[in-house]
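The structure that follows is given in the form of structure tokens.
One protein chain is absent from this view; the other protein chains keep their places.
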Amino acid sequence: MNIIQEILVGITLLISVIYILRKYNIIGGKKSKCSDGNGCGCN
Amino acid sequence: MYTIADLNKGDTAIIKDVSSIDIPIKLLEMGCLPGNEIKVIQQAPFSGPMYINIEGTHLAIRSKTAKLIIVDKLKDE
Partner (left out) sequence: MSKQIKVSLIGNPNTGKTSLFNALTGLNQKVGNYPGITVEKKEGICKLERGVKAHILDLPGTYSLNASSIDENLVIELLLNKNDKDFPDVAVIVSDVENLKRNLVLFTQIKDLKIPVILAVNMADRMKYKGISLDIPLLEKELDAKIILTSRDGSLGISELKECIVNFKQISTKPSIDLSLIDENYFNSLSSAFPNQDLYKLWVVISQDANFGKMDRNSLDILDFKTKSTSELKRLQQKETIKRYQFINNALRLGQVIDSSKAVGYRAILDRILTHKIYGYLIFFIILLAIFQVIYDWSSVPMDLIDTAFADLASYTKEVLPAGVMTDLLAEGIIAGIGGIVIFIPQIAFLFIFISILEETGYMSRVVFLMDRVMRKYGLSGKSVVPLISGTACAIPAIMATRNIENWKERLITILVTPFTTCSARLPVYLIIIALVIPEGSFLGVSYQALTLMMLYMLGFGMAIFSAYILNKILKTNRKSFLVIEMPNYKVPVLRDVLITVFEKTKSFVLEAGKIILAISIILWVLASYGPGENFNDAENIITEKFEKFENINIESEIASHKLEHSYIGIIGKSIEPIIKPLGYDWKIGIGLIASFAAREVFVGTLATIYSVGNTDDVESTIKESMSSEVYSDGSKVFTLASGISLLLFYAFAMQCMSTLAIVKKETNSWKWPLLQLIIMTLIAYVVAFISFQILN
């Protein structure tokens, strides 16, 4: 049971870290912010 | 040459010339055109914006812009 809990914590942590990094554009993501096809202002 | 900036609260005038290119086109589109009547409703203190009524459109403009619009002042009643 403890292992499961530890793993869950690890996953939650990972998600949080990735979220923050993506929010500040430090890493990219699968979902691009631009849904408009004509090239967008993502500087 | 009289401009809106020279008018006082309560004055009425007819707009004469808005050809200065520093006048934002937005103003003209809001009705600030030669021949239209303008009334001064209020003047904010320390040469702040002027609250004016042009043919029913009520708006506020800064004194810098007001200085560019030339008018014919109408006689007070």
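The chains carry the letters A and B, assigned in the order they are written, with residues numbered from 1 in each.
In this section, contacts are C-beta pairs under 8 Å (C-beta built on N, C-alpha and C of every residue); 3 or more make two chains touch, one makes a residue touch a chain.
If you're wondering where the values come from, they're calculated on a predicted model, not measured in any experiment.
Visitor: Write the list of subunit B residues that the hidden chain touches.
Guide: 18-19, 21-22, 24-31, 33-34, 41-42, 44-49, 51, 55-62, 64-65
Visitor: Can you list, in ascending order, the subunit A residues touching the missing chain?
Guide: 1-2, 4-6, 8-9, 12-13, 15-17, 19-20, 23-24, 33-36, 38, 40-43
Heads up, the rule we're going with is that only the chains that are shown with their structure count from here on.
Visitor: Centre to centre, by mean C-alpha position, how many angstrom separate subunit A and subunit B?
Guide: For subunit A versus subunit B, the centre distance works out to 55 Å.
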